[in-house]
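All protein chains but one are shown in place.
Here is chain A:
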Amino acid sequence: MLLCSKTLAQGHLWGDGMTTQATEDEGLHNKTSRSSGALLLEVQGLVRDFDSLRALDGADLSVREGTITGLIGPNGAGKTTLFNVVTGFHLAQAGRVIFNGKDITNLPPHRVFQHGLCRTFQIPREHQSLSVLENLMLIPPGQQGERLFNTWFRPGAVRRQELANRDKALEVLEFVELDHLHDEYARNLSGGQKKLLELARTLMTDPQLVLLDEPGAGVNPTLMHRLTDNIRYLNRERGITFLVIEHDMDLIMSLCDPVVVMSEGRQLMTGSPEEVRRNPRVLEAYLGGQYAAVEG
């Protein structure tokens, strides 16, 4: 029953031709397509200092279209700082960020968003005093009702858009299975539900790339399954590319390919989950040299 309603919602949401594909084997991975897409995001030599601490020290990264790229590394490796610089929350002191062939280095966040790049935050940042529904309705760009003139003199146009956005938000909520909570204050959701809401927000637009900062942190296994299913589904059926920071290795190994490893503000290596798992330098970065030696 649950499955039926979900398929229906997906049919609505993702439009023509998707419904048939949606029901076909969900678990299938198409390894060949994962590394062959065009370059979508290219980070070249990013540098960012916080006082005397060099958080990013010439970080490079590339994300190919259609992949779910993992980003791992020990605490303090600069993963979240990389996200913050790419999305314009911190300024880069050197280096470039190329997205879809366009230079988006040091653009403010709202301009980055306009290029089709979304992100979620490590700690969910929901708009607490708004309902779950309006948290989503906030997002579509180009809303007529965000201009004062229109709220006074063109209420008809605002109303039409509001109702359309409401329907879309309800469909997205149905997809992430939060529709029963649409009228709840966002602050009252559980930690895991907030993570789902963060993912739902990225679906209110048409993003090409979504940056997920620890989507699995503090989420119980059931919700985690829903989260990863959703990510896989969106990647395959809607062609959304993901870049995922995560500490849960099981999640990374099952979800991501390729995996990028960062350490001390730089890229250490990139490869398939298998390659990363076998690489001694990765273990060394995580555990320090002496443990790697013992292991070897």
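Operating definition for what follows: contacts are C-beta pairs under 8 Å (C-beta built on N, C-alpha and C of every residue); 3 or more make two chains touch, one makes a residue touch a chain; residues count from 1.
Assume contacts and distances are computed from a predicted model.
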Name of the absent chain as recorded in UniProt (options "Phosphoribosylformylglycinamidine synthase subunit PurQ", "Cysteine-rich domain-containing protein", "Branched-chain amino acid ABC transporter permease" or "Sulfite reductase"): "Branched-chain amino acid ABC transporter permease"
Among A:P109, A:G239 or A:P280, the residue in touch with the chain that has been omitted: A:P109
Which residue of A:V158, A:L178 or A:L234 touches the chain not shown here: A:V158
Identified contact with the non-displayed chain, of A:S62, A:Q143 or A:N279: A:Q143
Missing-chain contacts mapped onto chain A: 87-89, 108-110, 112-114, 118-119, 121, 125-131, 133-135, 137-139, 141, 143-148, 151-152, 155, 158-159, 162-163, 166, 183, 185, 201, 205
